[in-house]
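For this view, one protein chain was removed and the others were kept in their places.
Presenting chain A:
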Amino acid sequence: MLNFHKNHKNLVLTAGGVFIALSILIAIIPALQMQETEPIPNEKPLTDNEREGLNVYVSENCMACHTQQVRNIEMDNMWGKRPSIPSDYYYSKKRLDVWRQSPSILGSERTGPDLTDIGKRQPSEDWHLLHLYNPRVVVSASVMPSYPWLFEEVDSASVRKDDKVVAVPKEFLSNPSKKIIAKNDALRLVDYLKYLKQTELPGSNVEDFIPALKKIQADRVAGGNQGALDGGKLFSQVCAVCHQESGKGVVGAFPSLIGSEIVNDENSEKLIRVVIQGYDARSDYGVMPGFGDQLSDAEIAAILTHERSSWGNDAAPVTKEDVAQVRQYVEMELNK
């Protein structure tokens, strides 16, 4: 009937036909289904600026090294509070324009960190700009490319009032007398990065991560007491991008923690406040965002204890209870 060995027409039609049928089944129908996803009720659409930033993100092909998907496995918990769901991509994965399709922001390689929640993890615009200008200013071991073409080198005299000057340390400048200002593309890209936050799901029935490590699981069950938390590790994950692993900070951008009065103060209240609420009292440094929502009392206590006992600092440890108390004050002040 279908003599494939002798009838080229049947052969090609069958091979083509079955392939098309399978493709519809395995690709097009699931794709159409996925397209019907609706956004989470409180999910925010991208503003024009953020969308412009997404365009920069695509044309520099940041997807080559950065993923934007929190998988439902324990190890991905560090990139977001919950596994990603299809609705998360409702606004950011639309066709870009006539020429370009919906961006493949999920990515397939994690040469650099996942960016699903980068806006929450790193809300500081100053940090992002400095990091884009030269990643090694803030993360010395980074292999990310620099993006100097998103910035402009100008004479200090010609800096206009509304220009965004990036506080690049002298040793990273080719011409120390010049100032670096961010071009529109850089500012928009940072707008987009700051937009990247996981929307909280209404209700509490969040899909759980598949546990990976029995040890960590057991610790969680045991209540995650302070002893189990590694302050040094948490510091590297949360604080070191700005204040550096060495605690020295970056001159002109992020203050040193070594010998710092606030860090070493016998009364740790101010220090805890800075971490919970953020800090913007010094014009010679960038703004510090608050970490109160991101970190638990025990985690803040572990980090601060690490800071107060490292790099030559020598102050009393901070306890979970201390942090809880300060948090209470802060909330009371806010409610007033």
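Basically, a contact is a pair of C-beta atoms (placed from the backbone, for glycine too) under 8 Å apart; a residue touches a chain by one contact, two chains touch by 3 or more; residues count from 1.
Throughout what follows, contacts and distances are computed from a predicted model.
S.K.: What is the missing chain called in its UniProt entry, if the choices are "Aldehyde dehydrogenase family protein", "Cytochrome oxidase subunit I", "Iron(III) transport system permease protein" or "Carbohydrate ABC transporter membrane protein 2, CUT1 family"?
M.R.: From the listed options "Aldehyde dehydrogenase family protein", "Cytochrome oxidase subunit I", "Iron(III) transport system permease protein" or "Carbohydrate ABC transporter membrane protein 2, CUT1 family", the omitted chain resolves to "Cytochrome oxidase subunit I".
S.K.: Which chain A residues would touch the chain omitted from the figure, given the whole complex?
M.R.: Per the touch rule, chain A residues meeting the hidden chain are 4-6, 8-9, 11-12, 15-16, 18-20, 22-23, 26-28, 30-35, 37, 58-65, 67, 69, 71-76, 78, 83-86, 88-90, 93-96, 99-111, 113, 135-136, 139, 141-149, 210-214, 216, 233, 236-237, 240.
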